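Only one protein chain is missing from this complex, and each of the others stays in its spot.
In order of appearance the chains are A, B and C, and numbering begins at 1 in each one.
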Amino acid sequence: MTQDHPNQPTAGPDAARTGVWLIGARGSVATTAIAGCAALASGMQPPTGMVTETAAFAGCGLPPLTRLVFGGHDTASCPLPKRAEQLVAGGVLPHGLPAAVHAELAAADAYIRPGGPLPGGPPLLLRAEDEGRPTAPLGAASDGPRGEEELIDSFAADLTAFTRDNALARTVVVNVASTEGAPGDGDTLPPSSLYAAAALRAGCPYVNFTPSTGLHHPVLDDAVRSSRLPHAGRDGKTGQTLLRSVLAPMFAQRALPVRAWSGTNLLGGGDGAALAEPGAAAAKNAGKERVLADNLGRLPEGQLHIDDVPALGDWKTAWDHVAFDGFLGSRMILQTVWQGCDSALAAPLVLDLARIVARAHEAGTAGAVEGLGFYFKDPDTGPADLPGQWRELMDLAGRLRAAA
Amino acid sequence: MTQDHPNQPTAGPDAARTGVWLIGARGSVATTAIAGCAALASGMQPPTGMVTETAAFAGCGLPPLTRLVFGGHDTASCPLPKRAEQLVAGGVLPHGLPAAVHAELAAADAYIRPGGPLPGGPPLLLRAEDEGRPTAPLGAASDGPRGEEELIDSFAADLTAFTRDNALARTVVVNVASTEGAPGDGDTLPPSSLYAAAALRAGCPYVNFTPSTGLHHPVLDDAVRSSRLPHAGRDGKTGQTLLRSVLAPMFAQRALPVRAWSGTNLLGGGDGAALAEPGAAAAKNAGKERVLADNLGRLPEGQLHIDDVPALGDWKTAWDHVAFDGFLGSRMILQTVWQGCDSALAAPLVLDLARIVARAHEAGTAGAVEGLGFYFKDPDTGPADLPGQWRELMDLAGRLRAAA
Amino acid sequence: MTQDHPNQPTAGPDAARTGVWLIGARGSVATTAIAGCAALASGMQPPTGMVTETAAFAGCGLPPLTRLVFGGHDTASCPLPKRAEQLVAGGVLPHGLPAAVHAELAAADAYIRPGGPLPGGPPLLLRAEDEGRPTAPLGAASDGPRGEEELIDSFAADLTAFTRDNALARTVVVNVASTEGAPGDGDTLPPSSLYAAAALRAGCPYVNFTPSTGLHHPVLDDAVRSSRLPHAGRDGKTGQTLLRSVLAPMFAQRALPVRAWSGTNLLGGGDGAALAEPGAAAAKNAGKERVLADNLGRLPEGQLHIDDVPALGDWKTAWDHVAFDGFLGSRMILQTVWQGCDSALAAPLVLDLARIVARAHEAGTAGAVEGLGFYFKDPDTGPADLPGQWRELMDLAGRLRAAA
Partner (left out) sequence: MTQDHPNQPTAGPDAARTGVWLIGARGSVATTAIAGCAALASGMQPPTGMVTETAAFAGCGLPPLTRLVFGGHDTASCPLPKRAEQLVAGGVLPHGLPAAVHAELAAADAYIRPGGPLPGGPPLLLRAEDEGRPTAPLGAASDGPRGEEELIDSFAADLTAFTRDNALARTVVVNVASTEGAPGDGDTLPPSSLYAAAALRAGCPYVNFTPSTGLHHPVLDDAVRSSRLPHAGRDGKTGQTLLRSVLAPMFAQRALPVRAWSGTNLLGGGDGAALAEPGAAAAKNAGKERVLADNLGRLPEGQLHIDDVPALGDWKTAWDHVAFDGFLGSRMILQTVWQGCDSALAAPLVLDLARIVARAHEAGTAGAVEGLGFYFKDPDTGPADLPGQWRELMDLAGRLRAAA
């Protein structure tokens, strides 16, 4: 990192700015991330939950929060300032925050472009929370049915225009849209993969914070490889799986065989409704089961339920019941109850990931960024236990620091 | 393995045997450890909960379970076979086990020597579970009041005789007696320190599985140093603190500030009664608090209760309530409930420690054995998080393997 | 009640005896009930969980436990003494009990008659726990395919022979077989209804302790009415629904609106496997939901899961999560965790019901016995709250006492 590297991020007013393009930009997670970033940048709130703001990432050359610029795709039309007020009513955002960061929310909202319907199909990415509301009209260019290629081109053009108009050093695309059902027969790309393909086409690093397919589609394999872009995924680890990734290793290390690991998740909001769809739940649960199988050496008995409970709004409760064997066959039980706000758990991870992947791109990293398993239920690479993932994250920080 | 290395443990009939001398040898933990070792040695039971029987310790030269010989001190007179039957009734040991390992229990019982009363004081180490029963009569040698030196000499003589009579390569002393109150004014040694001093005097490695003082008394500092013996402690990590040592690092790594960590332990049996004594509870809680302070960087709000609930017998329940902050000041909660059998949690750790410390002694280790924080609430050395402690344990295994 | 009433139950050796005929007589509940009755009759065990042994039923003229005679139908062939040993291994029955009551178990086993296969279909009532074992061969009389009528006749003949051979005052039939799926299209009677029809035909009072159809089939309506026999049902209330029947009224009386009531049941054993079948689960859940709807005035949000977790054996865990509103819209939560042994919860209720219904029959009661909602998830009559059901049960006791 030298003087002649114009993209070096600093806190100064002349430093290059970095784009964060959110697929599902008017959802709860995106709105919380955008509002929260503004609140942190102005010093209104402490950076709770953001690992990139701790000493662990000091000197790593990450783009500062003050230099992030937000935009995104969404099919919902409710403007971000209004979405933020809804989140206040739901107890997600603190009172007064939307007013305090109104300018930043409005600025981001101006860069939200419509996600579009597939020809003859349902609208893309329609979040349950928006169901029944009028969706964003498509631009004039898309008055006819758009095919996959046309959609990808259109999305990529949105990304390119965003980066150019804001004179951004780069733009990281982060998928925070509602989980889509399991992909079909391979002929058509699921929506998340269309957006991912657009990121590749526009030269943007890509983060998949959901269990949706995204870049993990065979049709995109060649494009991923040849793009030399960094990417990371998938499915942000925000609650039950986070716990499992520290508890399962404990049982393994103590040589205590887990006989059954059962769990129930209650959540409302858009996520609850989306995950009530069997395909989406299956996608989600695959990641949750992997953490058990990988850490315990085998998948124990037990089911995992995801219930849509609208009364809980954006708050979720996860109950886990672990039946394990002790010495001489004694039967023991661990139960955990995790009660948290889904968006508040996810948003700081989204900001962390956008900053790290942006910096990895700057540093020339290609392919799956190693060391990000800490953030994901179903990581591309690395160990399945949180302690191991933490060490890998620290290694990644070391590499970035060395490159800075 | 060669002829000229007589102490190297093997499973063969001619291999040297190792002594395990338990302070509190007729308590629940000791009885479970002795009965369990016999059950495992004969293949009746799998080695659940024993890390030293996993691949992690393969090739480390640990004394095999078949070559351990048990003895100990206790003031209780109930023979081990009968104690084992009591533990069956309490659901700790499986039915049929006492009969199946009667010979081993009787053999160990024959090597249990009386712990003795201090002059004018109450009997040493009287476990609550034995209160009201006649305690073991003292031998003819102690018909007058015994002073501290006389007691230490007497205990050391018991150790020396046990080692000599059984032609043992060495004897590890493990304190599994009921927790004693906080030490007084320093002039008199608490009982646990008398036994620890006897171990030093008899040249025996020492493990303190309780929060009692043991070797941690200033009067013993010089003797510990000059003895060049390995030792380990203190307070076995069997439940709530085990959980805390994986959960607290998770909060720290995720930059989620813990505002309050509250807990309640319900346990019956001798341990519950002993810990209902304020001094003993304070000793126990100090270790439990340290794991939070060390992992979180500061001690959060919240109290920790240890309740004696005789109805629960040897089973214990620990409830933890963790209030932590999320992004933008959201308030979140984690609760855990741990239900286990105390003796079944402790016994495999006791066997692990006896084997590892015996091997460390054989390998020439002196002082606090590094890498055993995995087993203790309040370890002498090393990190406070279980993942870090696991790595150190694996390093220790590597050193032992290299020395084998 | 006078000298000339030969059926008056007394504890004396000459008092008339009462038959208890269990459909599913070799299952866990039946085995526990039969073994437990013998243990109580001999004074080996206190009558924990039996309301009919409390002062509330003193002087009601119930048949004493010493005068109950057991028999039943089952397709499983494992003899009761062996089943009892299996329940010891599973922690359901105390060690030593099967040996102590071997005579009673063997006597009951001698009166267990084979449940039979439908023509061309699978065996009736094959419990999951017996799957794969050879089922009882049918008698010579049924070497051809048996139609419904033939089956009912055969079952009724078994009942009549049992009553006659033992010189019983009467025989109460109690269905404790595994839950069957939801009934089909009405043309064929489900197995539980065949047994219920046989009870009617043999003049026996009938208790349906399961959610299966039993007498609640339109085809049987006329026979039920004309029989003038007492009956009771359905689906024994042993855990989660018991709790709900006291907690839901509390919310209603305190004017605290319940927004969502979610629950998960983990259970192994035959019941877990049977209820993993969607039809059976739906039948079970209908009763569980009714208690909420009836007590709260409407059915709140929330799902109910029944998971088969074989590792738990006969022990079950039920977690409930209740989200309710407080004053000025504050959001509050109640969670409950119920951990119990299913058979030990059910068996005393089975004995209570058999005794009460036998006495009701003696007293001339016809139709659904009023006042037994205390015992059932989905009672035929009466209030939905446990306190109201308790009052009705006490009223019933009063009526029986008055008739004695």
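One rule holds in what follows: contacts are C-beta pairs under 8 Å (C-beta built on N, C-alpha and C of every residue); 3 or more make two chains touch, one makes a residue touch a chain.
Small disclaimer: the values here were computed from a predicted structure and weren't measured.
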Any idea which of C:66, C:86, C:166 or C:336 touches the chain not displayed?
C:336
Out of C:18, C:32, C:163 or C:192, the sole contact with the unshown chain comes from C:32
Residues from chain B at the interface with the omitted partner, ascending
91, 259-260, 262, 264, 266, 300-303, 305, 307, 309-312, 317, 319, 321, 323, 331, 333, 335, 337, 339
Hey, which chain C residues sit against the chain that's not shown?
32, 35-36, 39, 45, 47-51, 53-54, 91-94, 97, 242-243, 246-247, 249-250, 253-257, 325-330, 332-341, 344-345, 347-348, 374, 385-388, 390
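As a working rule, only the chains that are shown with their structure count from here on.
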How many angstrom between the C-alpha centroids of chain C and chain B?
48
Roughly how far is chain A from chain C, centre to centre by C-alpha average, rounded to an integer in Å?
50
Can you work out the whole-Å distance between the CA centroids of chain A and chain B?
45
At least two other chains touched by the same residue of chain C: list those residues.
337
